[in-house]
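Structure in structure tokens, see below.
One protein chain omitted, others in place.
Order of writing sets the labels: A and B. Residues in every chain begin at 1.
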Amino acid sequence: MTTSVPDGTTNPETGDVVVRLRGIGKTFPGVIANHDIDIDVRRGTVHAIVGENGAGKSTLMKILYGVQKPDSGTIEIHGRPVDLGSPSDAIGAGVGMVFQHFMLADNFTVLENVVLGAEKLHGIGDAARAEIRRLSEAYGLDVDPDVLVEDLGVGARQRIEILKVLYRGASVIILDEPTAVLVPQEVDELFDNLRELKAEGLAVIFISHKLDEVLSVADTVTVVRRGTTVDTRPAAGVTSRQLAELMVGSELPSPSTETSTVTDQPVLEVRDLTLPAPTAGLAGTGGRPLLSDVDLTIHRGEILGVAGVEGNGQAELVEAIMGMRPGATGSVRLFGADLGGLSTRRRREAGIGYIPEDRHRHALLLDAPLWENRVLGHQTREPNVSGPFIDRKGARTDTQRIVEEYDVRTPGIDVLARALSGGNQQKLIIGREMTGEPSLLVAAHPTRGVDVGAQAAIWDHIKRARRDGLAVLLISADLDELIGLSDTIRVILRGRLVPGAFDPATVTPQQLGSAMTGAGDDAAGDVA
Amino acid sequence: MRRLTKVTAVAGVAVLVLAGAGCAKKSTDSEDSSASGKDCVAKVDTKVGMAFDVGGRGDQSFNDSAAKGLDKAECELGFEVQTAEAQDGEAESAREGRLQQLVDAGYNPVIAVGFAYSSAVGKIAKENPDVNFAIVDDAVEGDNIANLLFAEEQGSFLVGAAAALKTESDNIGFVGGVETPLIKKFEVGYEAGAKAVNPDIKIQSRYLTQPPDFSGFGDPAKGKTAAEGMFDKGADIVYHAAGGSGAGVFEAAKDADAKAIGVDSDQALTADPSVRDVILTSMLKNIDVAVFSYLQGVADGKAPTGPTVYDLKVDGVGYSKTGGQVDDIASKLDEYKKQIVDGSITVPSE
Partner (left out) sequence: MTDQRLKRLGLALAAPALALVAAFLITSLVLVVAGDSVGGVWGQILSIPEARGLTNIVNSATVYYLSGVAVAIGFRMNLFNIGVDGQYRVASFAAAVVAGEAWLPGWLNTAAAILAAMLVGAAWAGIAGLLRVTRGVSEVISTIMLNAIATALVAFLLRKAAVDDPGSNITATKEIPEGSRIPGFTLFPGAPNQVYGFVFIAIVVGVVYWLVINKTRFGFDLRATGLSETAAVASGIDVKKMILVSMLLSGAAAGLVGLPILFGEAFAYGSTFQSGLGFAGIAIALLGRNHPVGIALGALLFAFLDEQSNPLQIVQDVSPDIVKITQGVIVLTVVIAYEVVRRYGVRLEQRQVAAALDAERRTGSTSKEVTG
């Protein structure tokens, strides 16, 4: 665990505050994305903002970069209150952003990419070239203005993005998950660059959920959870365990564990499930399989929780079980019957309910009425169809039933799904996936982005179904949810299940957090 | 949002295509109409309607030639005239409708320009037995229909002879716009004329498109490519019967330092000034002569019916001498003309 040595730069505790956020709040219909955000970013520091996906980091950054306007709160930059209506306002105020996905034109030179859209600053000729050379020199970015971007690697492209921001005169640079696309050596180079930047007096806002990296480069760390800032600490005095604990929280009203209903009848058996890396993998994935040799069994009445840091194979595991990932090898059995080769539809018909991770993209037709969304995924089954025809009446009646039983707050079933809040959308999805008496429910982040009331209701529904013998595969980033609901917890790390199960009755979020980051004592051997 | 962009893009394409369908536009009305020079006679009570083919007045070719005859009649015979033009790719009912509207508006006779009106004229003439119709370039039959036909093969024979007399490589070419029976007549006559001068002459022949693709009449790029190929293979004179694509043939001739022969009107006067000097001569198809002589018949109180072939004898076809490039062989060409007129040479037409 490294902590950065303040190399003669401004003291993180006392330097000038360049960005001051106070009481920032942002609400989308039915979802509170941010509230009461308070952050001070000081000159000459790297300020990390950490939090699980969905915690509200991206909304916060969009607000700071002028993409979205906050509903409440104030933003001060260099001591002046600002009103950021668009990214160009933000650039004007000295805030620049480097996105995770680069925005560079491959067939342009570095010079052309940098001046694109900023032609007024130094023209497009020698003056601009000289300025790029100067910046490259000053910050050790090692950028040649006259090479084609398509000839450059990922690390160099990222440096161009940083240079673009500097070229536009930014004094505050936001980096969104900058290490996600880099190999370790490139990460080290990036961190060297960041140290140069802060030595020159800039402020860097570094967004990440990789705690080790955060601690090695940041001066200050702010933790965001459930839409608000939980704590801000100097990086020097904090451990990744402590950060993990802050990120996942432990004081939430946890779903209480009940008497075990686990039987010895296996419902889902997964053996040696492997999913090779896509052939044209990014440098960052390094050709590592997305899943390797995953074995797990879920019995009737059992909820198996899978914990893991985002991007370690949870999404792939779910999709492989649902038959959405061609190329997966190994066996998936439901009540002993091999599902291999069966299409997603056949698997659903065999009795698997599916709550996808991203409900807008995978679970709903946003521009279709609720009752048609009831049919989605169940368009071969009663009461939605009769023969080759959709049974409109049956589907509508049953949608009405779901709306009542699952307390979906809506004026009617002809409302478009888009009009509902996240929590109500999710309740409809849960209701839909629970009908037809599934024997297995695959639930990925079932309460993400959902308000607390809906969350409790969803937990209740899952628990009730478990009593009735449902087997559940539960993927969640919310460790309290996992601990509270699961009968067994497994941890996934780099596409593998960490050997050994955790007992939710005894495990703490801290222990899980360590296993998830591969940082703790009880983590499995590192997989290269 | 992304979807809106895509939909908008497609809508844009649709609009472009719709616009494109109606955008073969040209400069507006003629310059050399009634007002030019001659005193016109007082108006009489006869109203003449003319339905143009695609392109309409201002196409510097086929339709313009017909319009010229109509304008002459307006001035010299005192007729009231009205015109309407076709849209590219239009429905049969649109052509019928156009003719019927002219009839309904009291126009009699109604002249249809181009064979596309063939079945429309047949049908509308039958429905309106009291109205006289004329159609250019088509032999559709009817009691009240006059067919204005041309001996294109005879005119082509003369320019074919001219090409054979002028060539230095004994290698000439023919570019047809669209391979229709009509354009075939040009080719056959051209070949016969060239062979009459030199039986061993080499003639390269190409058509730009096949029906129903009529782009061969309006695509200079295609014309240029075809002519370039012929010049590369040794031809030094190329005759085109390809409407607007001919401009490309002229360009190719200029680039190859060779000669070309125009068609329908005297193209040494109407083509782009930069290429006029490569035009050896043009095969004249005097639709204006045919239209005027038909209307003359109407003025005389007896609208002609049935087919009339406008040939060399009545100067329905001929060749042009503008630019003086064929002055040296004019006597020979006129000799051929005489033999065709008196029947001692019969020019094949297919």
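Keep this in mind: a contact is a pair of C-beta atoms (placed from the backbone, for glycine too) under 8 Å apart; a residue touches a chain by one contact, two chains touch by 3 or more.
Please read all numbers here as calculations on a predicted model, not as lab measurements.
Considering A:Ile124, A:Ala236, A:Ala277 or A:Leu376, the position touching the chain not shown turns out to be A:Leu376 (whole complex). Contact with the omitted chain, checked across B:Gln101, B:Thr225 or B:Gln296, is made by B:Gln101.
Between the chain not shown and the residues A:Asp192, A:Asp367, A:Glu382 or A:Glu437, the one that touches is A:Asp367. Touching the omitted chain from chain A are residues 29-30, 32, 35-36, 226-228, 230, 251-252, 322, 324, 343-349, 354, 356, 358, 361-368, 372, 375-380, 385, 388-390, 392, 409-416, 418-421, 424, 451-453, 456. Within the entire complex, the positions of chain B that touch the omitted partner chain are 3-4, 6-8, 10-15, 17-19, 21-23, 25, 49, 82-85, 87-94, 96-98, 100-102, 105, 115-116, 118-119, 127, 137-140, 179-182, 209-214.
By definition in this document, only the chains that are shown with their structure count from here on.
Centre-to-centre, using mean CA coordinates, chain A is 71 Å away from chain B.
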